[in-house]
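With one protein chain held back, the other chains of the complex are shown just where they sit.
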Amino acid sequence: MLMPRIHTPAELEEFRKQILSQRDDLRPCITLCSGSACHATGSEKVAAAIVEELENHGLTGQVEVRRTGCHGFCEQGPIVVIYPEGICYLKVKPEDVCEIVSHTFKEKKLVERLLYVDPTTGERTAHEHDIPFYKNQQRLVLGLNRKINPQSLEDYLAVGGYQALVKALFNMTPDEVIGEVKDAKLRGRGGAGFPSGMKWEFARKAQSDQKYVIVNCDEGDPGAYMDRSLMEGNPYTVLEGLMIGAYAIGASEGYIYVRQEYPLAVENLGVALQKCEEYGLLGKNILGSGFDFTVKVHRGAGAFICGEETSLLQSLEGKPGEPKPRPPFPANKGLWGKPTNINNVETWANIPLIINQGAKFYSSVGTEGSKGTKIFSLVGKVNNTGLVEVPMGIPLRDIIYKIGGGVPNGKKFKAVQTGGPSGGCIPEENLDIKVDFDELMSIGAMMGSGGMIVMDEDTCLVDIARYFLEFLSDESCGKCVPCREGIRQMLKVMTAITKGQGKEGDIELLENMAMATQNAALCALGKTAPNPVLSTLKYFRHEYEAHIKEKRCPALSCKELIAFHIDPDKCKGCGSCLRKCPATAIEGGKKTIHVIDQEKCTKCGTCIDACPKNFAAISKLSGVPVPAPIPAEARGL
Amino acid sequence: MSEIVLTIDGKEVKAQEGMTIVDAAKTVGISIPTLCHHEKLEPYGACRICTVEAESRGRKQMVAACLYPVEQDLVVQTRTEKVAQIRKVLVEQMMAHAPDSPQLLELAKEYGADRNRFEKDPSFCILCGLCVRYCKEVKQKNAIGYLDRGPRREISFIPDVAARECWDCKECFELCPTSALQAAYVLTGAISAPPEEEAAGCACSSDCGGSCSG
Partner (left out) sequence: MCMDIARIDQIIDNHNAEESSLIQILLDIQTQHHWLPKQALDRVSERLDVPMSRIQHITTFYKAFSQVPKGRHEVHVCMGTACHVRGAQRVLDAISDVTGIKAGETDADLKFSLETVNCLGCCALGPVMVVDGEYHGNVAPAQMADLLKNYE
């Protein structure tokens, strides 16, 4: 195919027609998801096997192979989908490929064992859209990921790419674009949920010869990865959104701030930028509109705080990521003192949709205060982990049970943590809330960037609060006292509590310090740092009290407060635990009841995993004395 | 420059655009405590001891008075119960590092802070950054800087620069709110090791003795 520089919207449409004319929806095509998560599950090797196997069967050229972005159902990856039928195979291994090619392509038969199996009914499902995980989602933003190769501009154009840009540049004034985003009531997806249209308007109204637009892809919230998935899987949509924003605000330069921990995102983005430049979709006089725009990539060097706007700007200027006080806001004084608009990846990815479909359509999805869809990363102790895009206002319970398939291994649900280190833990009694910005806030949690970590009865909520403080202590920039010292001291108290060294008055001390940090810290990281402690204190105070007063961890999770014990009535002397114990803390022999030496035990838990399920002789104890080991002479079986 | 009228502790104050709450308060004799503030330096807002309550357009929030610009009709309270409680905790947290700092002892007396509330970790430094910023902004020598982040943040001289610049200057010493001990100590350590004899294990260019974790 030619690589023409595209000068006008007509030429773009001509090029699109040319691409589409060479595509045939009925032609066999095999797609394989190739996000970072699938790299971890071996998608590279599967890809190589597909190419090899097609060649073996003389099908090269007849069957199109497409490496797509992340499909979101990462627990079940790598995912292979075969078109035109749309047959979906899960957890595909290189050794499965031979069967897929010979059965599905040659004989048009299904490989049953690779289909989705409903865990409750045992029923198999052949098509992606029938799997409950997908069926209950509304994938307005994430949906394109599975259709395109993220490095292919042609693929993006084939699904209607850059139509929104053309519409904005040629049929709308900048004020009309901002009006549309305002009418759509889009709120920022990065955390605070500030109305994006209003933010754009501030930057548009600021007087300056130079303005900047920035994509914030410093996705640092632990447990959230929708921005990685979008940037890896569909960088062109993010770029299109950014260009529309630049036009609306009056910016001629853009930056994309992406974590260096996301190498595939950096790579795919680099390819996308290069292609756009080659085709004239970036640069001078884009599509003959008179609009000039260039984009640079800045790799973040590993600092959570750089997700905060003012820190991100410091980092872009080549400085340590220390937040600056606001006011002045970046819309007036941002990068190098010029008006700057920063939005998160998911926010930008919503823009082409709003321009294409219109504010009326967009605002028909969601709740009064929160419009459109939101992508959540549903992870932790839940059956179907992955990325979930749902309309705002969906009940939290539906996300966890209908889409997520509930808690695995018959365990009991305890809480779901949303909003990352600034968020909170939501208990069972609040599961029926409708998920949007305001509802989550009203129960002491937060939308944040969309992390949703499910916790079961084995998760200690005191430990989770301690975990977040440890995270924040590592990630605080250290500039202001209430954040640096407040988090440090709160972490000390929390660590003591989880070690059984908690004292009467610790909870009040925590509350007092939390008040100071919340009110006096310089930036959002500090101001919200006490949230995990406060929200767990609100709903799980009894767990704190058990740790402090009874030296007991109700979840049997805190190492210093638990002991492992082999029930002499259940032990069959099989030796499984004894062989696996890395600390050689288990005494026993053939046909002899095993005993754990509590002095040597490192509480790693290997023995519980090793004990055959039908014996289940090993248990964890907390808050009660460990029964004395039975005398050596009584151990024979 | 347009004139702005605001209220501080019930007093009407006339201020100029661009002034901070601390500046405006000073004009009517209201003193707000500060530790990291210095008139020759850019406002910094690290110690937060100047936290006050500010109400603007119906929204009440805690702000750092050394940074917050005056606004028309802003209502500032510098001495509420909550402000006092916040300052008390901050003083106590700083005293874990510098229990004998005269300025902190004075503040402790005023806010009823307990200097032993938190376990001692005497680094002597509360990271107000006066030395770092003075060296950079006023002297333009950059002989001292920060290291690391979060609770591991510290100040450190750059040996090459310090050996050249510091002996005849030492103006930062008297700025230190926790006595000049820490600065002097770090400085001596830095200069006693000429650049070519530096510990090979650590390239952080400081006198960390190779313990810098990077």
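Every chain is named by a letter (A and B) in the order it is written, and numbering of its residues begins at 1.
Just so it is clear, a contact is a pair of C-beta atoms (placed from the backbone, for glycine too) under 8 Å apart; a residue touches a chain by one contact, two chains touch by 3 or more.
What you are looking at is a predicted structure, and each value in this text was computed from that prediction instead of being measured.
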From A:74, A:142 or A:595, the answer for touching the chain not displayed is A:74
Just name the one of A:152, A:422, A:459 or A:528 that touches the chain not displayed here.
A:459
Out of A:381, A:488 or A:527, point to the residue that touches the absent chain in the complete complex.
A:381
Return the single residue from B:41, B:147 or B:169 that touches the missing chain.
B:147
Identified contact with the non-displayed chain, of A:134, A:162, A:262 or A:564
A:262
Even though one chain is not shown, chain A touches it at residues 36-37, 39-41, 74-75, 219-225, 228, 260-263, 298-304, 315-321, 377, 379-381, 385-387, 417, 420, 451, 453, 455, 459, 464, 467-468, 471, 474-475, 477, 580, 582, 602, 604-606, 609
In the complete complex, the non-displayed chain touches which residues of chain B?
132, 136, 142-149, 156, 158, 160-161, 198, 201-206, 212-214
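Note that only the chains that are shown with their structure count from here on.
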With chain centres taken as the means of their Cα atoms, state the distance from chain A to chain B in Å.
37
For chain A, which residues are in contact with chain B within the complex?
303, 305, 320, 325, 327, 473-482, 484-489, 492, 512-513, 515-516, 519-522
Chain B to chain A touching residues, read off their complex:
45-49, 51, 62, 64, 67-69, 82, 85-86, 89-90, 93-94, 96, 118-119, 126-127, 146, 148-153
